[in-house]
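Structure first, then comments.
The complex appears here minus one protein chain, its other protein chains still in place.
Coming up: subunit A.
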Amino acid sequence: MDENATMAGAADAPGAADAPAVDIVSLYPRDMNIYGDSGNVLVIRRRLELYGYRPVVHQINQGDPWPDRADLVLAGGGQDTGQKKIIDDLHARAALLRGLAEDGLPMLVICGMYQLFGEYFETVDGTRLDGIGVLGAYTVGRERRLIGNLTEESGDFGTVIGYENHSGQTFLREGTRPLGRVADRETGNNAEDTHEGARVRNVIGTYLHGSLLPKNPVVADYLIRAAVERRYGGGAAVGAAVPASGAQTEAMRAELARLDDLAARAREVAASRPR
């Protein structure tokens, strides 16, 4: 349906024309795109460019055909109404998305889409939305909203910083690992345990907005590296640097360093602010 958006994304793809392409799917930008989650798309796009790749963004809304190539999937939060609007389309794509996740495709799903990548979301009024079961997690609606600045400790990514805002509380099944651990039980996935987010293979689900990726470039680079290596080969150890393409220049490296310095300062302030 949103053909124009798809074409616009492809048409104004930055980066040198002959740089190796990386195809990004922005899933449901129309209805699941609240609290600045589009910032995650921008960060992936710009960093890919600075690593010497040519990012191609496909905006996929309900009914849009899946692109020929997808190297990375990004999806954001939304309201209950947004979730209801996309749920049928999501179920129609469930087998595809489960297969891609199983195959190691990196995906970042925030808030409302994190909930729907789990098994189900049961709202306060008892309505049950079935998820697509990529993540071993389920969500129940609660009266109390978990809102505020949040920092969490993650083994692979160090301290992850963002802002949570949700009334659905998510619980992980035995064997599903969280993205990070929070110090205060009243924050994160739910008001009962110390989990925040969930991970399986290269899929990351989390409640963190902020946007997440600008202030957590380590997470952005993890997704980029998985996407690039899955498409172009390679496979260094966890935490290794993103393999830059031959198109990367010294100026691009310097700009990445500058952005990371700004992010470090923004992180420092964010971590010191009231909830």
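Assume contacts are C-beta pairs under 8 Å (C-beta built on N, C-alpha and C of every residue); 3 or more make two chains touch, one makes a residue touch a chain; residues count from 1.
The rule we apply is simple: contacts and distances are computed from a predicted model.
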Query: When you check the chain that is not on display against UniProt, which of "Beta-carotene 15,15'-monooxygenase", "Lipid II isoglutaminyl synthase (glutamine-hydrolyzing) subunit MurT", "NADH-quinone oxidoreductase subunit K" or "Diguanylate cyclase" does it turn out to be?
result: "Lipid II isoglutaminyl synthase (glutamine-hydrolyzing) subunit MurT"
- request: Check the options A:128, A:173 or A:265 and report the residue that touches the missing chain.
  value: A:265
Statement: Answer key for A:69, A:128 or A:145 versus the chain not shown reads A:145
- line: Where subunit A meets the chain that is not shown, the residues are 2, 4-5, 8-9, 12, 26, 29-31, 33-39, 41-43, 46, 57, 59, 79-81, 145, 147-149, 163, 165, 167, 209-211, 214-215, 258-259, 262-263, 265-266, 268-270, 273-275
